[in-house]
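Data first, discussion second: the structure below is written as structure tokens.
Apart from one protein chain that is not included, each protein chain of the complex appears where it belongs.
Up next is chain A:
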Amino acid sequence: MTLAANSATSFPSSTAQRAPSPRPRRSASTSTLGISLITLAALIALWFLAAHFEWASPLFLPSPGEVLTQFSAVWADGYANGTLLDHTLASLTRIAAALGVGIFLGIPLGLLMGLNRWVKGIFSVPIDLYWGLPPLAYLPLLIIWLGIGETSKIVLLSLSTFAPICFAAQAGVRSVPAERINAALSLGASRLQLFTSIILPSALPEIMTGLKIAIGAGLSTLVAAELIAAQSGLGYMIMSAANFLATDVVFVGLIVIAILAFAFTSGMRWLEHRLIPWKGKI
């Protein structure tokens, strides 16, 4: 009897407690952030310990302090024909140019490929073919055709950002629910209105995903390209430093690239929140 009475009184109160908690998702994401920060701190602490007790030779693993000193030195005095800012800006300019080309060619062509079977038929074969190749494999060819200067690098990077954006725009068009299109047509939409008011916004989440993939692909191709043929850029700086076993400068370069990648990811997440807050709803 007491048991029954207990459960009868405790049950409603527990549901009443649960009801007002407004957004369980957000609390989950903040708790992940805390764990991530702790992991990061632990990794840095491990680095300190490893360097302090010389688990590896200082030649291979510089201490955090040395890297910090080297960071300000490279920032102020430069390394390999340029300051850290010069190299970073050189890399950023290339990736921005490549993203620009990828967006301005990839989105329209991808949309057209999603809309028209002729356009898709004509363009999907060449894009599929080159997208299957490792960029560094055709870089020598681009250098032969376009020279060692900026053009060959920007073309190389544009090729690696273009394909994912183009594929995503195409997938975005094809992901529009048929009923949404039918509904708009029954409301009297013209072809142009159908495109601007239904197809384009419906494809936006896919396009944003493609953009994220393009940034990743561009960043990795960029550094690889600068390792092989460049006179500036973070990849070039890392490669020059490695040639002289300046491991601390290599670390500086890697940290800057990691920060850039993180900034791009966060920026994209912010853009998604702003542009498509409805993603995944309905």
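FYI, a residue touches a chain if its C-beta (ideal position, glycine included) is under 8 Å from a C-beta of that chain, and two chains touch if they have at least 3 such contacts; residues count from 1.
The criterion applied here is as follows: contacts and distances are computed from a predicted model.
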item: Listed names "Aspartate carbamoyltransferase", "Energy-coupling factor transporter transmembrane protein EcfT", "FMN reductase" or "Taurine transport system ATP-binding protein", matching UniProt entry of the absent chain; value: "Taurine transport system ATP-binding protein"
item: Residue among A:Ser63, A:Thr83 or A:Ser197 that touches the chain left out of view; value: A:Ser197
item: Absent-chain contact - pick from A:Leu43, A:Ile122, A:Leu136 or A:Leu187; value: A:Leu187
item: Interface with the unshown chain - residue positions in chain A; value: 177, 179-180, 182-190, 193, 197-198, 201, 276, 278, 281-282
